[in-house]
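Beneath this line is the structure, given in C-alpha cells, with notes to follow.
In this view, the complex is presented without one of its protein chains, the others remaining in place.
Here is subunit A:
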C-alpha cells in the first residue's frame, strides 16, 4: 500500500490508497445489491401470504410513503451538493449541506419508525404472517442502513471539523456519498415494488 501521489483528478483520488478504497467500495456496493436483491426476491415470494392477519392494502398509506420518498430523494440531492461544495474546497459549504442531508435522513427515519409503530398497533408485526415478516425485514434492513449511514456520516463530520478537507476526509465523504445515493436507489425500488404495488393489489 504505497501513498504514491497522483497528479490529476479530484482530491479523493489523489492517493493510491484513496483510489483503492473507492474501487473497493464500489465492489462492496455490488455485494449490497446482491443482498437487497435477495430480500426483494424473498418479499416477492411471500407476497400475499398474510395468513389471517391484515393485508398490505388495508394498512399502506400513500401519504407517508410519498413524504418519505420526498425526504430521501431530497437528501440524495443535498448530498450531491455537499460533494460539489467539497470539490470547490468549501469546508463550510460541505459541512452545511452534509448536516442538511443528515437531518433529512433523520426525518425519513422518524417517519419510518412512526409507520412501523402504527402497523404494530393495527396488528401487523414480524410475527403476524410471512408477508409482514418479509415487509419488515426488507424495509427494516433499508432503514438500518440509513441509520448506519447517519451514524457513519456524523463521525466523518467530526473529522471534517477537526481536520478540514484533506485527501483522507474527502475520500471518506465521497464514499459515504456513494452509499447514500445507493440507499436512495434501493428506496425507489421499495417505493414502487412494495408501496405502490401493495396499495394496488
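Here are a few things to note about the model shown:
Keep in mind that, in the parts below, contacts are C-beta pairs under 8 Å (C-beta built on N, C-alpha and C of every residue); 3 or more make two chains touch, one makes a residue touch a chain; residues count from 1.
Criterion: contacts and distances are computed from a predicted model.
For the chain that is left out, the UniProt protein name among "Quinol oxidase subunit 1", "YciI family protein", "Extracellular solute-binding protein" or "Multiple sugar transport system permease protein" is "Quinol oxidase subunit 1".
Of the listed positions A:14, A:69, A:101 or A:128, the one in contact with the omitted chain in the full complex is A:128. Residue A:46 is the one among A:46, A:65, A:83 or A:102 that touches the chain missing from this view. Summarising the interface, subunit A meets the missing chain with residues 1-3, 19-21, 23-24, 27-28, 30-32, 34-35, 38-39, 42, 45-46, 49-51, 53, 126-134, 136-137, 151-152, 155-156, 159, 168, 172.
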